[in-house]
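Every protein chain but one is kept in place in this view of the complex.
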Amino acid sequence: MLTVALQQGINGIVFGSLYVLVALGLTLIYGVLVQINFAHADVVTIGAFAAYFFTFAFGGNYLISIGVALMVGAALGWLVNAAIFAPLRERGSELLPLIATIGVSILLQNAMLLWFGPIPYAFDSPYSNKVIRLWGGTFITLQNLIIVLVSALTIVLLYAFMKFTMMGKALRAVAQDRETAGLMGINPNQLIMLTFVIASALAGMGGAMLGPILVLTPFAGTSVIVKAFAIVIIGGFGNVEGTIIAGLLVGLIESYTTQFVNPGLTDIVVFTLLLLMLALRPTGLIAEKREENV
Amino acid sequence: MSSEGRPALPVLTNRVRISRRGWFLVAAAIIALLPFVIQDSYWRTNLIVCAINIMLAIGLDFILGYAGQLNLGHSAFYGIGAYASTLLIMKLGVPFWMAFVLGMVLSSMSGMALSIFAVRLRGHYLAIASLGFAVIVHQVLLNWISLTQGPLGIYAIKPPPDIALPGLPIISFGSTANMFYLVASFAFLFYLLLDQLVRSPIGETLTAIREDEISASSFGINCTAWKVFAFGIGSALAGAAGAFYASFVGTLVPDAFIITESFTILAMVIVGGMGTLIGPVWGAILLTMLPELLRGFGDLRLVFYGAALTLVVLFMPGGIVQAAQIFRARLGRLATATDAGMRR
Partner (left out) sequence: MRKHSAILCISIAASVALFAAAKAAQAQDKVLKIGGLFAMSGPGSYFGVQDKQGIELAIEQVNKTGVNGYRFEVQYEDSACSPLPATQAAKRVLEQYKPDVVLGEECSDATLAIMPLMEQAKVTLLNAGSSSIKITDPGNPWTFRIMPNEVMQGVDIATNAYKRLNARTAVLLYENTNAGIGNAKVFGDTFKSLGGQILADIGFGRDVNDFTAIATRIAGLGKVDVIPTYTLEGQGLRITQALAQAGVTKGGGGQSIQLGTIWLPFGFEQKAGKAALGYVRIVQFDPTDKRDVVQNFIRSFKAKYNQEPTHINAHAFDQILVIADVVRRGGKDSQSIRDIMATTKGFSGVTGSVEFDKTNQNIKMDTIHYMETLPDLSWKALGWN
């Protein structure tokens, strides 16, 4: 019994890391742009397909394909921002960009459906079936271990970037007060583009790592996106630490609900938690003081 | 039809102004005549689906466009109305029209509950909360098999019962023509109702709340009450749409109410023109008919759909209504120029 409980704990942390990979980009975008991007999950899917084709069609190395996916994600992010968010930013509406991203998401998914077809691709990396035995009879696959480690590394790097580099500080300045940051000589538009590119690159990279775990179809993103949003809110919009904690929390909830109740009910549990958070503590687990312009 | 008094102008530019009542009569006439013009069952089915979507779209627009509440979970109210009314009829033997009203009431109450719950939430928070609500409702419908049958589905749902009025032949709703009249009449009625609301002081109150909630409350407006009201009305309409959906399609599965359905309805509102009442009607008609007309394109259908939505938001955020205004303005300018040219 202890083995099972431990194993589900490990599973939960792995799930959590998966979600964090997707949610990080979202939270970044929200933090700096105050923008919800529904097409984010489709960037993850495209990253996964990019990695798949690089590995299987071109015979490339899997680890390099992660880099390829990262670049594809970055390029896509640049494109989406330039074509959609930048022009809409001037209008100041909260709703229009959100809807535009819904449109882009539908477009991307169905374009992928046309290109790749609906039949799932069996994407296996050299690591996805290697099992590492841990203590107490528990185990983790090498792929999952890589995911956890890469997630952790990404988080640390991101954190360091935001806190210690000039660019990171500039990003935070733009997040706090775009106009004043502009007055300080920071070019907000360039920084916003940078945010988007970083976030989408993360998504693409996430896709490459998730590909061997996901059921790879053009709709793979939709299975993750709404939960990713839930995590971003539970953790606090724009808050990196909160997202991490929320992601791990949701992952653990999923694995333990699967164990003791029913896999079909995990969504209900997670979203009820979301609604509770919104009711009791809308700013998220780690409240970051955000001032509202009155 | 009446034309307002205007100075005498050459016939070329005598723009006939049709009053509001005039347009309503035109609409009623069109509804009455459609089943005669369109005789085959396939297109009539599409018309009925159109009418249902109009109900959904104007309801959402009331919440979103008029009260400014970012509701991304409209599919939940749609589903609650459908399942509530159907289960009341099939499990408890409640007569159709009573179940219909109760379905609307239940949807309305859920809408109001969500609104009260989210009363402090702004913008994106409300958006995600409503989305979360919709996910929960869908999952409950899916998993509570003993109540809803879940994915196994409910079948053989009967259409509304025949109406036998003295002296007239029995009206049976198994006929697509009669079903169309029924649903379209309700859509029309709901439109009239919302039109009245919107043009009354209530409409102004909602606009005030939408534009600047903080200022509005400093004027003594009870923002919470009005937001709840808007949600209540909008979701009631969705509940009615749900009841009609069930009794028309005859089959009910939870996946008919997944969250992407909310996005479809949202698209209808945006493409038609958010914040106007006639906009969602056009949006609903266009986005219901377009996939049918595009059937020859197979998979490209949805690519067009996504592209259309994105492009509308980028270039014509006011939707069809805005496009129509621009068009009319250009025509007007053309007429005036011709006018001036003619006068010489």
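Every chain is named by a letter (A and B) in the order it is written, and numbering of its residues begins at 1.
One rule holds in what follows: a contact is a pair of C-beta atoms (placed from the backbone, for glycine too) under 8 Å apart; a residue touches a chain by one contact, two chains touch by 3 or more.
Computed from a predicted structure; not experimentally measured.
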item: Of A:113, A:145, A:162 or A:273, the residue in touch with the unshown chain; value: A:113
item: Residue in contact with the excluded chain [from A:64, A:82, A:122 or A:184]; value: A:122
item: Where the missing chain touches subunit A, by residue; value: 1, 3-4, 7-8, 11-12, 14-15, 18, 110, 113, 117-120, 122, 124, 128-129, 131, 139, 141, 144, 210, 213-217, 219-220, 222-224, 254-255, 258-259, 262-264, 267
item: Contacts of subunit B with the absent chain, listed as residue ranges; value: 40-42, 45-46, 49, 142-143, 145, 150-153, 155, 245, 249-253, 255-256, 292, 295, 298-299, 301-302
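In the analysis below, only the chains that are shown with their structure count from here on.
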item: Distance between chain centroids, defined by C-alpha means - subunit A, subunit B (Å); value: 34
item: Residues of subunit B defined as touching subunit A within the complex; value: 64, 70, 117-118, 120-125, 127-129, 131-133, 135-136, 139-140, 142-143, 214, 259-260, 263, 266-267, 270, 274, 299-300, 302-303, 305-314, 317
item: Subunit A to subunit B touching residues, read off their complex; value: 30, 34, 36, 84, 87-88, 91, 93-100, 102-111, 113-114, 222, 226, 229-230, 233, 237, 262, 264-265, 267-268, 271-272, 274-275, 278-279, 282, 292, 294
